[in-house]
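For this view, one protein chain was removed and the others were kept in their places.
A, B and C label the chains in the order they appear, each numbered from 1.
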Amino acid sequence: MKKPSLIRNLLLSLLIPCTVFLVLEMIAFAKGVRLFANADSWKLFFRAVANVTLTTFALSINLDSGRFDFSLGAVSMLSATVAGTLAQQWSIGPWLTLIVAIAVAALLGLVHGGVYVLTRIPPIIVSLGMALFFEGCAFAYTGGKGVSLVTRTDIIGFSRIGNYILVTVIAVSLIVLLFDYTRFGADYRALLSGQKIAVETGIREVGNALGCYAVSGALMGVVGFISLANTGSQQMSLNFGSIGIMFTAFLPMFIGGWIGRYINKRVGIMLGAVSMALISLAYARFDTASSVQSIISALLLVLFLIYLNNEYAILSRFRKKQEIKE
Amino acid sequence: MGKQTWKERIPTFASTLGLLVLIAAYYIIGAIRDANVAYGLKAVVNQSVVVALVATGAVFIYTLGSFDISLGAATGVSALLGAMAYNATGSLIVMFLVCIGVAVVIGFINSSLASVFNLPIFVTTVAMMSVLSAFMLILIGWNGAGDTIKVKARDVRPLDNIPFKVSMLVAYIALCWFIFTLLPTGREAKFIGGNPICAKLSGIDEKKLAIIASLISAVGIGLGAFLTIVYAPTLNKDTASSIGMDVIIAIVFGGMPVSGGPRSRILSAVVGAFSMGFLSQIMSMLNLGSGFGQMIKAAIFLLVVFIALGSQRSKLLTR
Amino acid sequence: MEPILSVRGMDKSFGATIALRQVDIDVYPGEIRGLIGENGSGKSTLTSILAGIQKADAGEVAFHGKPWQPVSMIDALEHGVGMIVQETGTIPGISVAENLFLGESTRFRNRLGLVSRKAMEREARKALEVIHADHIQPGMPTAMLDLQERKLIEVAKVMVKKPEILVVDETTTALSQKGRELLYQLMNSLKKEGRAVIFISHDLDEIKQVCDTLTVLRDGKIITHFTRENYDDDAIKTSMIGREMQGEYYRADSVPSWQENVLLKADHLNGSGLKDISLEIRAGEILGIGGLSECGMHTLGKALFGSAMLTDGTLETEGKVYCDPKHATRLGVGYVSKERDTESLCQQASIRDNVAIGGLQHIQKKHLILKKRETEYVQKQVDALSIKCRHMEQPVSAMSGGNKQKVVFGKWLGAGSRVLILDCPTRGVDIGVKQSMYQLITKMKYEGKAILIISEEMSELIGMCDRLLVMKDGAVQKEFLRGQMNEAAIIRYMI
Partner (left out) sequence: MKNLKRTLSMALCLILMLTLTCVPAMAAGSVKIGVLVSDATSSEALAFRAYYTEYIAKAYDVEFIYSDELTDAAGEKSSIENFIVNNCKAVISFSSFDRPAQIEQCDAAGIYYAVATGTLTDEQYEEYKDYEYYVGAIGPSMDIEFQTGYDMAAYYIDQGVTRFGMFGGGVPYYVDMHIYRAAGMLTAMVEKGGEGANYKGADNAGAIIGQIYADGGIDTGKIGNLELVAYVGGYDFNDAWFGKLAQMVGTEGIEAIITVGSGVDVLGGFVAGSGVKLATVDSFTPAMGEAMDSGILDYMAGKFAASIGPIFAATYDAIQGSPIRDSEGCALALGQGFWVATDSEQFQQYSAVDSSNTDPAYTREILDQYAAPGVSFEDFAAFVSQYSFDEIVTLKK
């Protein structure tokens, strides 16, 4: 077997984000708008990269193992709520608040995982129940008020490009390390495609699943904190109002999976998130109405999936055409 | 040859038992709280009938092992277009047909997209959901009468009664039950849900069934949309939006595995929808406040599923 | 001589089913011990307890005189008992090296506490060299390897630990002749080093050839032992099934026979690894397809049912063309897959559902499926095939392999299939049931059905077929007629 060259892999990995960028730049040029006009654009871009990357990690960690998680949004909301309230009460700074958010979210993930492991209810159902439960908790905890930290300039000051990059880089590196270079990761990947064999060999599935939920939770804690610091407030939602965030992670997850053939999968997810962030930026720069946004995003998702699921057929047809030409 | 023992049948009845427990709790709490329990029964029917209709149809989709999250938005779009059709023509029959027709078209797009392009149906419906929700907003904009699309209340009021709704529900359930148990469709659907490869190798046409299932469920959506207008003739961008999640919960509550397959039952949907109806009556009588109320609702939901799961626990974690 | 391992009074049950009762067994250094018995007799249960996959309910196990209580497979392997399992024991989504050291990644921690892939792959290369399988790249994703190579990984994984006792559970069915020889070689080297092997197989010839002693299990109990000197086919079979075998095992006659009319005709099938295959099966004919497991014969089975991706070729039955399983079924073609559990049955569904699904159009009366008619229909198959069950609502997942296969047969027979494509129909089926299946197949032949048997068991093909096609690399190499078939000649065309 010939080993594909590194350069080819790199080029293919960058294909999607670069194409997205070029297309958007062209539209921007046609519209007479600049995509990256000022510091705010950059900030939006990097915040979206951080948010989407982390959310997609959080989703895919469990989804890859066949565990649907509707509770991601609720975890992010509840952890931000608790962390924000404590930040107010204890007057702690942004980094400490971030750590509190991560800790709370990881704990929530553990609770979620614990319920799943103890009851053995199918994960998708557990996650529905937990989403409702966490939403209820957040509401009850603040009496529905949510958190308002708009006057806490230190916490709002966290919203800086440098911090976003830092958070993204740390998260990507930690996740790569955890899933590709530790026992936990090795066990995780073994359980992923060979659950029965792995368990029989002596890999502890329960511990691994709990770990996954905790990590997924922790990531959502960061996402929650980023949004809290961004607006200075955390609004409450009930009756599955929080699940929307999960849907934003599908497209980057699939893109990440595709890029993952050529480069580390987690880096692929980050590149998928970069593509999504560019699209978000474009929506903001072009002042796209939200209903148009949702239609475009949905179409992109469906089109990419059509390509992904019919790649073989599409490519072979393409090749045939080329052969005929030649 | 022997018969099934009682023990083996427990999982089949657990959810029905859950419904009975909830009804009992409803009467007990109602008595303590001095509530108008008789009126409450009417309220339960009024509030559960739409979910029951949509969920009953959705059982076909869930049986196949698919997962449709766009049901609520589909109901919403059908209702909006139905209402607009009524306002244009003044005919309830046109409204009824438009509701069903729109749902059928949406169902057809959904299922053919998924089966022609081999897409994972869940993600397809996620995309469909956002398109449909956006479309609702666009429809309201086109309609151009503020934030709502209205049908004159007195025009639909004659239909807003329990006998009409219940007979519609019963008729639809009977139809679904007929297709599910007396025609090959149901058997084949269960088989696909249980083992798609084996189903294919047993000569079952998966794509055809996916389309049939979404068409049957589209009829449920259409009826649900029609009754939504009848119940509350002022529609807005969030009309029926909660139905998507309610349907999932109802089906699970009714004791059907979300993964579908051989243990699927048509009646799960009604049992689940009415369980939810009684649960929400209980919650409202307890007046616990939104946060605590929702927490307890979630706990009861998980508890019922846990008990209904019976002995189906294995060494490996469920996926 | 001190035994390496001795088991006393072992019990194990799964719910109401008793898998092992009061089993006593000793394994001595330098022996290759065959374990034989019908499906569900407890062979795999016994060995899986020894290898740490599950725990016994009662009884004592001593390993070199010390209590033996492994918590997992890896723990057992670490302490001297390694097992190569019957099913696939490798995980497709991870690399070869990761499979070799599954659950032991901590061994390769570097100074930073991270798992070093390089170190792991280096070790993996060494392990593969031990079993002379160094053509396998340790860094490769396992999913890219074929079945045989994957099995070799399992062998390497166990062998690198130099186990005191090696358990081989029906591994050889997945291996080619070359692979088998390699495995026998390894087993013999263990034997020479004073270690022991427990060898499980359904293939009586193989087990007699390989093992020094044979232990027969039946219904979870040890029935008897044989030593090489007193091996006797009939005695072994009798002790396995607990009664004397009645009637013929394979077909009695030795002349090819068939009727005039062609029931299945395939023309120039190409694609999915098949190379221009044409064949015809006539009514009342049993056509065999033999070859190594990767020769394309299993694909051919699928292709003849219309479920393989072909670039070329036509299929017809009784003059009617079909191209997919749906049409095939409708025209009376049935297909029994090699992968019974994943492709032939819906595990959670009941016997009733699994049998009835094939014949819904027969059960229908005025388009309706009535429970009474369905019950009658299923009951007929249950009786005809003597499927063992308490009632037809029982899920098939809890049934034994042979019984499951009967359910699959019931599905197609009930549906009135005239052409049956049977891919390894007796795979993992014990001798008693096997015999009744052979009798059934023979009966179907005389009823005028066209039968295709794809099999990796030479004796089965020779014993049953009117005509045998030998395949290699996706193409038919040679045709043999009944009466002319001889094992050596056939093998020559296979490799």
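Keep in mind that, in the parts below, a contact is a pair of C-beta atoms (placed from the backbone, for glycine too) under 8 Å apart; a residue touches a chain by one contact, two chains touch by 3 or more.
Since the model is a prediction, treat every value here as computed from it, not as a measurement.
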Visible chains in contact with the missing one: A, B
Which residue of A:66, A:93, A:114 or A:144 touches the chain not shown here: A:144
Contacting the left-out chain in the complete assembly, out of B:107, B:186, B:203 or B:233: B:233
Hidden partner chain, touching residue among B:217, B:281 or B:318: B:281
Touch list for chain B against the chain that is not drawn: 21, 25, 28-30, 32-37, 39-40, 42-43, 46-47, 50, 137, 140-141, 144, 146-148, 150, 153, 228, 231-242, 280-282, 284-290, 296, 299-300, 303, 306-307, 311, 313
Chain A residues touching the omitted chain (full complex): 38-41, 43-44, 47-48, 51-52, 139, 143-146, 148, 150-151, 153, 156, 159, 227, 229-233, 235-239, 244, 248, 277, 280-281, 283-285, 287-290, 293
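We adopt the following convention: only the chains that are shown with their structure count from here on.
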Centroid spacing, where centroids are CA-atom means, of chain B and chain C in whole angstrom: 44
Geometric centre distance via CA averages, chain B-chain A, whole Å: 30
Overlap residues in chain A, where contacts from two or more other chains coincide: none
In the complex, chain C residues that touch chain B: 305, 307, 325-330, 335, 337, 342-350, 353, 356-358, 360-361, 364, 367-370, 379, 382, 389-393, 395, 411
Chain C to chain A touching residues, read off their complex: 52-53, 71-75, 85, 88-94, 98, 102-103, 105-106, 113-117, 137, 143
Residue ranges of chain B touching chain C (in the complex, touch as defined): 1-4, 8, 181-184, 187-188, 190-191, 194-195, 197-205, 261-263
